[in-house]
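Here the complex is missing a single protein chain, while all its other protein chains stay put.
Naming follows writing order (A and B), and every chain is counted from residue 1.
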Amino acid sequence: MNARGRRIAIGAEPYLYTAPVLILIAAVLLVPLGVGLSYAFRDIQLLDPFSGGFVGVDHFRELASDRSFRAALYNTLIWTGASVALQFIFGLVLALLLNREFPGRRLVQALVFLPWAVPTFLVGLDWAWLFNPVVGPLPGWLFAVKLTHDTNNLLAAPGTALIGPIVASIWWGIPFFAITNLAALQSIPKDLYESASIDGASVFKQFRSITLPLLAPTLAITILLRTVWVANFADLIVVMTDGGPADSTQTVASYIFTVAFRRLDFGYASSIAAVLLILLFIYALAILSLRRLIMQRQS
Amino acid sequence: MGRPQYGHSRQFEADRLVRAALWLAALALGLSFSPITPAATTLKLVEVITSPERTETLKSIVKTFEDANPDVRVEITSLSWGPSFEKFATMVAAGDTPDVVEMPDVWLGLYANNGALESLEPYLKTWPHTQELNQRTLQLARMVRNTAYMLPYGFYLRALYYSKKLFAAAGVSVPPRTLDEFVAVSKKVSSLPGKYGYCLRGGAGGVNAWMMFGAVANGSDAFFKDDGSSTFTDPGWIKGFNTLADIYKSGFAPKDSVNWGYNDIIAGFYSGTCAMIENDPDALIAIAERMKPDEYGIAPWIKGPSDKSFPTIGYTGWSMFANSKHKDLAWKLIATLDGVPGNLVWNRRIGALPIYTAAAKDPLYTDVRFKAWFDELNDPNVVPMVMPVDLRAWALFASSIVPRTSQSLLLGRITATEMAQQWAQAMTKAKQSQK
Partner (left out) sequence: MLRRTLYWSSHYLLIGLYVLFALFPLFWLIKVALTPNDLLYSEGIRLWPSRTSLEHFRFVLAHSEFPLFFRNSLIVSAGTAVSVTLVSAAGGYGLSRFTFRGKPLLVALMLITQMFPLVMLVAPMFRLLAPIGLTNSLTGLVIVYTAFNAPFATFLMQSFFDAIPKELEEAAMIDGATRFGAFRRIILPLTLPGIAATGGFVFTAAWSELLFALMLNSSSRASTFPVGLLSFVSKFSVDFGQMMAAGVLALIPACLFFFLIQRYLVRGLTAGAVKG
């Protein structure tokens, strides 16, 4: 191969490696995504063959004055914030605990990762049962330790209903953070810690100056992705409370589901989805800039 | 320096893994292609209220059709009941339409008004069994634009199920006959620790109860005035709504029930948590499995101050899609499913009330447990109430607006008057957009 050919081959290398992923998502995801977004500007009633006319930004105008949407947005903040923050903290602690060798570690590891293997529909059902005073132990226990004033179902009262799906999503999501953080922790060369303890650094100092900085890029990506997923995640809520009672657990994602599949108004639902997309994109940009900042500071 | 020496065994292992992975992928792809079986003509049938035993019965009736028409194959698709509405809507919207579909009354307005269904009138004209159908069957079949877009296979009429066990424990000897008696009985049963008088369906599908309480208190089931505006803001309806809401607020229904759906109220009933539910004959199947005959009873629905009762009547049937390529064959299939003896076999399995006048004498229906329903049908003061399912917007109203607003009412966030106003607004709009 002559020099020019080799240069072309080398220039094409990155594209060759990334081509499979790109082609796949372009064909299977981006096309439906584009179509879905286009619905936001049209009047699409799912079963009405005569709908489909272009309506411009009418949906967005309707959205701006939609009280249910604003309530859903508020619920989404609580839902996403609480779920992700708690999953992350508990997951990180678990990863740190598992990073040390101890007898039975392999068994423990396999056990604590099990929740992730349960389909979310079953997770929702299982936790709904756990919270149900007739068939579940939790109301009795919560009452016994004085965390609640009665043995009623948390899911039935608007003030506490969101707690159910949040707890369920934490239970399900801890393994995600635990596994990714553990794998990242294990890629940190052990001799860094060795030389640090030779130098007399305490466990905490080692954590702060070795672990955290090296972990930060992975943390940023996993928190970003998990937040995006949780924000878009309607399964647990639909199964456990169906957005109720009285819309107190309705998040943007479950609201989209309601508008799309109960009202059968795909145009309006797409406009809500588009707004959510924009919000999440802004959030993603923020996290990624943060990540780049951290990585630059490291090198 | 030379190449790094580690990883020889690692490299081997990685190679092996990659090879195994490629084999697995090939295997997976190969296994995922399923063989296609050719048939002369294939009819597509979709059932939407699926349950394993019911599907068996359906298959056996369909088999008699296939035997009678040797070069026709029927492909049955059974949708899970829970998400069946969403799933079927998605299929239809994407063009995956069947020839024959099971059509619940609440879906009729949606599909018929959008032109998706074929009129069955021409077929009914020449069908020998048409005269044997009772009046109600044809009347309800023609709900949309006075054209039969579906042929019902059975009726669901509400009656009052009560737990004899709980009644005995609370010192109640007869089931309540009026609205006031109902509230009094609920109160009595609720005084038992951990027990409640009424299993309220506060979540999905609860619209019927609100309508039944409202109409009974109102003395009339007219949903609209002559000018097409909704009657929900009439004091009678509001009184009924208030009574039901008060039952919950006074603790005569479990606190949980604000979220309850069909399965929850049935479970609440047979587990002995609450003493009364109002429901259709097909709930009998689930209840009879879990309770002994002397533990429960069925009574006609309560009457109001005007001595009239308005239990809701619902129906499900079979419809043909307008874009079916085998219309005559599809009709033959419907005729088999809804004909004699197919329909009776079907109703024996699913427990609906018959569409044929003669069927009332069938041993299935002379069973003492069906007595309440036939009493209702024979009582002139009992007016089976038909929901306005011909309205295109009814499905949305029933599945979205009602649960949300009624839950707000139960939780004390709005008053019954405010809820009635929101409902009236929605209904008037629905009626007007229908024109």
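Keep in mind that, in the parts below, a residue touches a chain if its C-beta (ideal position, glycine included) is under 8 Å from a C-beta of that chain, and two chains touch if they have at least 3 such contacts.
Note that this is a predicted model, so its numbers are computed, not measured.
Peer 1: For the chain left out of this view, which of B:T42, B:T64, B:T90 or B:S220 touches it?
Peer 2: Checking the options B:T42, B:T64, B:T90 or B:S220, the one contacting the hidden chain is B:T90.
Peer 1: Just name the one of B:T41, B:S80 or B:N381 that touches the chain not displayed here.
Peer 2: The missing chain is touched by B:S80.
Peer 1: So one chain is hidden, and I want to know which residue out of A:V134, A:A196 or A:I294 touches that hidden chain in the complete assembly.
Peer 2: A:V134
Peer 1: Could you tell which one of A:R4, A:R67, A:R100 or A:R297 touches the chain left off the display?
Peer 2: Considering the complete complex, A:R100 is the one touching the chain left out.
Peer 1: Mind listing the chain B residues that contact the chain we can't see here?
Peer 2: These residues touch the chain not displayed: 1-4, 6-7, 10-11, 13-15, 17-18, 21-22, 24-25, 28-29, 31-34, 46, 49-54, 75, 77-83, 86-87, 90-91, 93-96, 262-263, 266-267, 270-273, 282, 285-286, 289-290.
Peer 1: Kindly note down the residues of chain A that lie in touch with the hidden chain.
Peer 2: So the residues of chain A touching the missing chain come out as 13-18, 20-22, 24-33, 35-37, 39, 46, 90, 93-94, 97, 100, 102, 105-106, 108-123, 125-127, 129-130, 132, 134-137, 140, 171, 174-176, 179-180, 182-184, 186-187, 189-191, 217-218, 221, 225, 228-229, 232, 234-235, 253, 256-257, 260-261, 266, 269-270, 273, 276-277, 280-281, 284, 288.
Following the convention adopted for this analysis, only the chains that are shown with their structure count from here on.
Peer 1: Using mean CA coordinates as chain centres, what's the chain A-chain B distance in Å?
Peer 2: About 35 Å separates the centre of chain A from that of chain B.
Peer 1: Quick check: in the complex, which residue numbers of chain B touch chain A?
Peer 2: 85-86, 89-90, 92-93, 110-111, 114-116, 202-204, 255-259, 268, 271, 273, 395-396, 399-400, 403-404, 407-408, 410-411, 413
Peer 1: Across the complex, what residues on chain A touch chain B?
Peer 2: 46-49, 132-134, 152-153, 155-158, 241-242, 244-247, 258, 261-264
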